Each structure stands twice: as C-alpha cells, then as structure tokens.
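Below: the structure, in structure tokens.
Only one protein chain is missing from this complex, and each of the others stays in its spot.
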C-alpha cells in the first residue's frame, strides 16, 4: 500500500467510520508512537496500552484499559486478550527476575474465565510459585475496576539460553 | 485527541517510523476498513487479518498472518495471540453450530506451546468433542506454513441464553 | 475368587511379601473397615486414609499420608494421587456448601507439579473462587509436611440436579 493510498484510507475512516472506528485508530496511532519512544517492547502491548509495575518484590501488576479494540462481539474484553494479559504478567515477571542470559518462554497456560470482563480496565496480579533453573511456575488473577475477579491463570515456563 | 493532532501523529509515524511501524499502521488501517465493510465481528480479528472457514462439517479452520503487530520480543508469534487464535477457533465453531438464541462463552482454556510460532502464518484447526445444551468441549491445534505443530489447546464452553 | 482361595492368597502375602506388600495390605484392610463404619464415602479415600475438615468457612483442608500404596516408581507420591487430592478437595468443598438437591461434577481440572511429593503426608488447601448456580470455580494448593509447595490445581465444576 502506497503512502497516498494509506492516507486516503485513513481519511475515509475519519469521515465515514463509527466513533468506535475512530477510537480504535487513535488508540493504535498513540500506541505506535509510544512504541517508537521505547515505552513498549511489543506492538501488541503498545496498541492496547498495557502498563506494568512491581507492587512489591513478589507481586507484579499489569493493567489494560477496556476499549473497543479489545472487545468481543458481546462487548466485554475478548477472552484472548485476558489470556494475553495473564501470559504477559506471568512471563514478564519471570523475565524481569531472570539472569540476563536467560529468557523464559511459555510452555503451557491455562485460564479460567469467571466473570465477564466489563468496566474501565482489567488489572492482573501475578506471583511466582517456583523459579527454577529450567522450569518455573506462576499464577495470576485478573480483576476489573470494581475489584471483581474476572479470570485466573496458571502457567509453566521454560528457561532458554539467549545467544549473546 | 483532535483530528488535526491525529493526522500529525500519523504523519510522524510515516516520516520517522521504522518499516515495522509503518507496516503495523497499514495493517491496522486496512483492518478497520474491513471491519467497516462487515467482514469481521471484532477489531481484534480485523486488525490481525484473521480468516475462518469450515473445512468440513466437523472441522473449522482459522488462519492469521504472522506480522510485526503480533510478534513478541523474540520475533515469533506472541503466545497471547496463539491463545486468542485457539479460543477464537473453538468458540466460533461452537457458536456457528449453536441455535440462534444461545451464545457460548469460554469457561476455561488451556494452551500448550510446542514450537516457536515462526513463518508466514499460523493455521488453527478446531474440532468439537461434545456439544451439550449447557457445557461443550473443544480441542484445536495450531500449525505454521511448514505444517509444524506450534501449539495445542482445549477448552470448556458454557451456553448462555441471548435476550432477543 | 472363593473365600478359601482369598485367605490363601492373603497368607501368601503375609508370609512371602515384602514389608511394603504387607503395609499396603494392612492399609487397605483398615481402610475398608473405616468405610464399613461410614467414615468415608469412597473406597479410594478410605484405603488412602484421606481426612478433610473446614479450616474456616472459606478454606477446606484434605490430608493424605504418603505410603507405598500411593507412590510412583520414583518413590514419591504418584501424580495421579496428587490430582485426586486436588479434585477431591475442590469438589468436596463445593458439594459441602451446595444445596442438598445439587451435586457438583468436575468439568475440568488442571494440575501443576512443582516439587516431588516426598515426606510424611500431603496437605491440600482449597478455596472457592466463585460458586454459581451452574458453574463454579475453585483453586487449591498441595504442601508436604515441611510446608513445601508440591502442586497447585484449578478446576471448573458443573452443578447437576440430584433426583430425590
């Protein structure tokens, strides 16, 4: 797609799109800009405006605003996004605590969907059950802005050596 | 964000962004346009250019191109996207086969990540193990374009009545 | 098998069996006797000498002694027994809190095996994440007598009406 065509398509979305269409476009554009500034490691976390922080040494928190971009046809957070949030929270926490020459990859992830993901944002709290040289285990819970339990997850992670 | 500011941010991405940045922008813009034309039910499937079809009555296929938008920092398909693909394939198949007054929601999803999701696209093949009035069970496998097994998934789905 | 033959086989075990063989026989005989006295609802829990209690209204504890009967070839608690313990703890807790005309059956169970199940006993602590009219969700953790985390589990349970 040429630049002119791209700008024409963007103009069409701005002029003929629904409010949701325009909001999704804005959200993605802002996300790509934050990715350019190095605030995110993946486009997926950038365009969904994920934020993470250590609450304390053993507790990692990842939040994501609920917006049309991540909604399913029933107007709640898409189950795949909830799974992504859980995987990201558990995996990121392990990787931030790992030696520099190791990366953890997910071997297995399980999610229980308990309540619909509705509200302003989802907040995922992850903890490490065991961090081994090869295998690590984590669990995490997802809440909405009313602190309702939306989902729980658990995962097995495998350490692979990174080439320097 | 005002329209002028949005267009300025877009211009900045086009002028100063990396090739990946521009490709992600194009992919999203094209996706929103296909969503406008009614070709997708969610923004998530629209911007990731997911396609689905029944291979036969008992086999449902969902494909997704691998592009920077869905890659993790290790330059393979993000595990959350693979989970989304599995959830979408199993859930969509069940919903397409359900009576009109029922929608299936995911109660539980498990994913095994077997090989890195590298290549041109991922292809998910779903089958239904049991479709009950209340509980249904599905399983699915994800392959890359070399037909290598990337991931497997299984899920429990719960039927909820839709208000007419 | 006739009674005479049964008693002859038992005599053979007592005379020619290993210490483990005799201990397994004793454990099972004691278990069947407790089942006769109504102290257990299943033979499986009776012969493995499972005990359960509510620690408080929201916490249910099930313990099982580690003995040759439940060991795998590596001389630790068999993973299937750990799974049984988790399923029993979560399911029993839900059923003890359910209305009398309802029984919960397990729709799905996942177990993470974190450390080998060695020691004197395993202790499982279960909590309910959500108890709904149809679907319920629980999680549980298994510890050994050193309070080391042996395994974690989570499950989805489905309520079925009991015929009166």
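Lettered A, B and C in written order, each chain numbered from 1.
Simple rule for what comes next: a contact is a pair of C-beta atoms (placed from the backbone, for glycine too) under 8 Å apart; a residue touches a chain by one contact, two chains touch by 3 or more.
Since this is a predicted model, take the numbers as computed values, not measurements.
Of C:66, C:81, C:126 or C:142, it is C:81 that touches the chain left out of the display.
Although one chain is not displayed, subunit A still touches it through residues 107-108, 110, 134-135, 156, 158.
Contact between subunit B and the absent chain runs through residues 110, 112, 114-115, 129-130, 137, 139, 149, 152, 154, 156. Where subunit C meets the missing chain, the touching residues are 1, 3, 6-7, 9-10, 12-14, 16-18, 20-21, 24-26, 28-30, 32-33, 35-36, 41-44, 47, 68-74, 78-81, 83-85, 87-88, 91, 103, 105-113, 116.
The working rule: only the chains that are shown with their structure count from here on.
A separation of 37 Å divides the Cα centre of subunit A from that of subunit C. Remark: subunit A and subunit B have CA centroids separated by 15 Å (rounded to whole angstrom). Averaged C-alpha coordinates put the centre of subunit B at 40 Å from the centre of subunit C. Along subunit C, residues 110, 156 each make contact with two or more other chains.
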